[in-house]
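Everything on this sheet refers to the single structure shown next.
Not every chain is included here, but those present sit where they belong.
Chain lettering (A and B) follows the sequence in which the chains are written, and residue indices restart at 1 in each chain.
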Amino acid sequence: MLINSAVYDDGRMVAEPGLDGVSEALEARQTGFVWIALRDPTDDELHLLQHELNLPALAVEDARKGHQRPKVEEYGDMLFAAMHLLEGGPDGELQVGEVHVFVGARFIVSVRHRSDQGFLGVRGRAEREPDLLRQGPGFVFYALMDAVVDRYFPLMDAIEAELEQLEETMFRPHQDRQAVVQRLFGLKQRLATLRHAVTPLLEVSAKLHGGRVPVVCKALQDYFRDVYDHLLRIQASIDAARETIIAATQVNLTLVTIDESLVTKRLAAWAAIFAASTALAGIWGMNFEKMPELKWEFGYPMALGAIVLVSSALYWRFKHLKWL
Amino acid sequence: MLINSAVYDDGRMVAEPGLDGVSEALEARQTGFVWIALRDPTDDELHLLQHELNLPALAVEDARKGHQRPKVEEYGDMLFAAMHLLEGGPDGELQVGEVHVFVGARFIVSVRHRSDQGFLGVRGRAEREPDLLRQGPGFVFYALMDAVVDRYFPLMDAIEAELEQLEETMFRPHQDRQAVVQRLFGLKQRLATLRHAVTPLLEVSAKLHGGRVPVVCKALQDYFRDVYDHLLRIQASIDAARETIIAATQVNLTLVTIDESLVTKRLAAWAAIFAASTALAGIWGMNFEKMPELKWEFGYPMALGAIVLVSSALYWRFKHLKWL
């Protein structure tokens, strides 16, 4: 589906050609570039675009099939980039969409898959600041990348907040340990999703601001270094969170074992108390003919007293040992 | 066993020489190349081929013995490649076959071992598109490699699907924990098999599209980068699945310990209930002469009532504590 198609020259929009008028619109003027946004495009739309802008077949094939890992590939002077769009689902799980970007000397095409996150904000900001737009497709590419990366931060923040809450409650008594381990596992999975969006992008974005930089990004190295720095920051947070989760999972196992130990202690304590009572009662239930205390006036209360006494003594003993 | 032997020139098949006519067939024309496919070849067939095409002895020895790790070796202008062919067995285990490929300026030889997966599809596609075939043995090499790698995807998908199912059921109550740990272990083994096919190939395929590229692959760098990208994608999936398995195994241990803890609690609870009843019955079973309640009209029902009362009280107490 075509979302938008606009030709910009000298920072202002000058035409809105359809997909099939793109090459004409570009040839009509010496300068300027076209900015096209597609969403879940049909094969026809992609083929038309490939023809109009002379896009490389392998890259178009990637964009058609989707499910790419984040990457930036050079095809001659053109760049093809794939990035993950992440959205927090209702159950906390992260939904993975994608955006593919073709960047040429006179065009930029973004193809969005399986995601509701649009880039209207990016277009709006770009149109409000003609100075920036004047820098061409490379700047738009940066702006898109920046927007994608900025959306990772709140997801990371949510993970960190949940993790911090878990850390705090974990050591409190009477926790549902299974729920803790389940939430930790869920966090780990979300973190993995985030990492698979961030880490490959980090690697490729490193090549956009240092060493041999692709020609369309040449003048914008400081901007791409800024994106790189943001990714590095998320990466550091991911690593930290991951370590915390690993440690917390292990700690949780220890806590589970400690819990079990406590239960075993209580079991042992109560078993001992009842067993002592039963043994005493059993003794006075024996049928020997000569058991003088059986004939005492206060034999029975005395026996009951003895049983209570022993039970209480054991109870206090175990209380003192913290077994109860 | 010889599967196929055909000479292609200008994109069309022009001859089908036997193994012993290969060098003649090539000398008979200035251009074109021969494409030979063998399966579990005899030593004689390999020696004949070595002689006809002047293949390097060490590489032929590798192809004869099999059980190579994935690799691409240069012998002068010739390439020798080994790749793993994986097939899902009936019990989910992966069967490992191999294909060895010799690529020269005017020939390509594929030698398949211990695998039913043929490359007829590759040949068919190549013959239908003479344009591509015109690019020579390098293109056929790419097509074979692409076919091998594409067959890894469904295997990876199957692993991911089973893993996802395990993740979902793992936290449900009353799971057979041993079955879970056994399936996780099985998945880990399959993943290891896949990894040993993918990782070395990833390393060597990196050298086919960047830096000093072997001469037969020179014109096809974008294609090999595409294969490399596919391998990178599987590699990322493998890494993710591996982490998940490790985490799930650890989580499972915690769940087992929690399960045990629950059983211990139930044991403790029921032991307490019965022990209390027994202790009470023991008390009224004592033989003291003066135990007034023994003579009461409703002493017995009262005793039974007391026992039921205490047992019920304990039962509800434990129910409340979630021990039962």
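Criterion: a contact is a pair of C-beta atoms (placed from the backbone, for glycine too) under 8 Å apart; a residue touches a chain by one contact, two chains touch by 3 or more.
These figures come from a predicted structure and were not determined experimentally.
Displayed in place are 2 chains, all sharing one sequence; the entire complex defined by the structure file totals 5 copies.
The working rule: only the chains that are shown with their structure count from here on.
Chain A maps onto chain B through a rotation of 70 degrees [Cα fit, steps of 5, range 0 to 180].
Rounded to whole angstrom, the centroid-to-centroid distance between chain A and chain B, based on C-alpha atoms, equals 25 Å. Residue ranges of chain B in contact with chain A, taken from their complex: 167, 171, 222-223, 225-226, 229, 232-233, 236, 240, 243-244, 247-248, 250-251, 253-255, 257-258, 260-261, 264-265, 267-268, 271-272, 275-276, 278-279, 282-283, 285-291.
Only residues 56, 58, 62, 67-69, 71, 73, 75, 177-178, 181-182, 184-185, 188-189, 192, 196, 200, 249-250, 252-253, 256-257, 259-260, 263-264, 266-267, 270-271, 274-275, 277-278, 281-282, 284-287, 291, 293-300, 303-304, 307 of chain A touch chain B when the two sit together in their complex.
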